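Following: one structure in structure tokens, then a few remarks.
With one protein chain held back, the other chains of the complex are shown just where they sit.
Chain IDs A, B and C follow the sequence of writing; residue 1 opens each chain.
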Amino acid sequence: MPRLTLPAEEAYLTRLMGFVTQMAEASGFNSERIRSIELTTEEALVNVIQHAYPETAGNVSIDCQMDRNGRFIVEITDNGVPFDGLDFSDPDLDADLTARQTGGLGVFLIKKMADHCRYRREGERNILTLGFEVPTYDDRKHADETNP
Amino acid sequence: MPRLTLPAEEAYLTRLMGFVTQMAEASGFNSERIRSIELTTEEALVNVIQHAYPETAGNVSIDCQMDRNGRFIVEITDNGVPFDGLDFSDPDLDADLTARQTGGLGVFLIKKMADHCRYRREGERNILTLGFEVPTYDDRKHADETNP
Amino acid sequence: MSMEIVKNGEQDNCVLVAVKGRIDAVTAPEFDKQVGEWVDADTSDFIVDLSELDYISSAGLRSILGVAKRLKENDRALTLCSLKDTVGEVFDISGFSTIIPIFDSVEAALKER
Partner (left out) sequence: MSMEIVKNGEQDNCVLVAVKGRIDAVTAPEFDKQVGEWVDADTSDFIVDLSELDYISSAGLRSILGVAKRLKENDRALTLCSLKDTVGEVFDISGFSTIIPIFDSVEAALKER
């Protein structure tokens, strides 16, 4: 199964993202869906890079595969502090410009833009699984109609 | 440990190579040594892509790390047909232009350009380990003297 | 090109900027630096044309919000225009579409802001 493990450092973000992009492209997604896959993966990776290892160095792994149901699955694994992002409270979307806080959007975008997401802690590892449906012909037709 | 697994297909060669290059750069090698690391890795990867899976599809993995002795280690793993390249006979370097064969150079270059190489079969896997000494100050001085 | 920022001069007391490519965690610091300089060097409002922006992540949203807040503090305004569908979706989900004015074209932004 295609998999990339690298130090959880900003210097490796471009390479980590390039891996996911190429895997998504190889799976035949259109560019709009690829953007969603990239966005959710970037948010998860940046969180691991910034927050998972407050005191030590550590790695982050990405796995990409098509599951039995034809979904594209991205799995992000780290050995950092336990953190279930999916349990994190949503940002206040109604705040006006002055009151609006700059943080808290990453996890929210993941929840909204991935078709499926699941968090689990296995031993010392955080595993975040993101799933993306491959668009069927009907979905595409529908999208064309609603976005003329 | 930094590691990349991808389908053993030509379409992924650039990404596999980019991974090794970035790891070698991060380990502080000079550009001349990086070329040798790239060359030997490319030869091993191309061999896996072209020969390891004659009938099926399969993956290839690359691991990069510094070992306890300060050597940069590249490990190339596949699940293909058993093949010990290090046991392969050298090409005939004395043939003239007309007689010279175009094949058989990859394995030979690996043996000549890596500081250390070792092959082992573990279960269903071929594992080729390439080792590169990090140049010491004295080596560099010596290189300067011999290549003015 | 992963990100390109261009200043297209000034019109009706408004600096016109276009951002192309991607504003992500890698490019956002460059965006902050470049646009920050332009904001400091001027007293006008800003219109940012995103017609060639393909991708924005939360790091990019944070940068945009930062510029909007900074201008607001001095009674100046940030207006965006010409968002692609995928970028517009991110602005909608994050609620940014309701706190930053967004128009369909530079012309509309100049006229209606």
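We take it that a contact is a pair of C-beta atoms (placed from the backbone, for glycine too) under 8 Å apart; a residue touches a chain by one contact, two chains touch by 3 or more.
All of these numbers come straight from a predicted model, not from anything done at the bench.
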* Structure fact -> Shown chains contacted by the missing chain are B
* Taking the full complex into account, find the residue in B:P2, B:G85 or B:G106 that is in contact with the omitted chain. => B:G106
* Structure fact -> Touching the hidden chain, out of B:E32, B:D67 or B:E133, is B:E32
* Against the chain that's been left off, what residues of chain B make contact? List them. => 10, 13-14, 17, 32, 35-36, 38-39, 42-43, 46, 91, 93-98, 100, 102-103, 105-106, 108-109, 112-113, 147
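Going forward, only the chains that are shown with their structure count from here on.
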* To do: Any chance you could name the chains that touch chain A and chain C both?
  => none
* Structure fact -> Most remote chain w.r.t. Chain A, using mean C-alpha positions, is B
* Report the pair of chains linked by the most C-beta pairs in contact. => A-C
* To do: Between chain B and chain C, tell me the centre distance in angstrom, where each centre is the average of that chain's C-alpha atoms.
  => 47
* Asked: Touching two or more other chains, which residues of chain C qualify?
  -> none
* **chain A residues counted as touching two or more neighbouring chains** => none
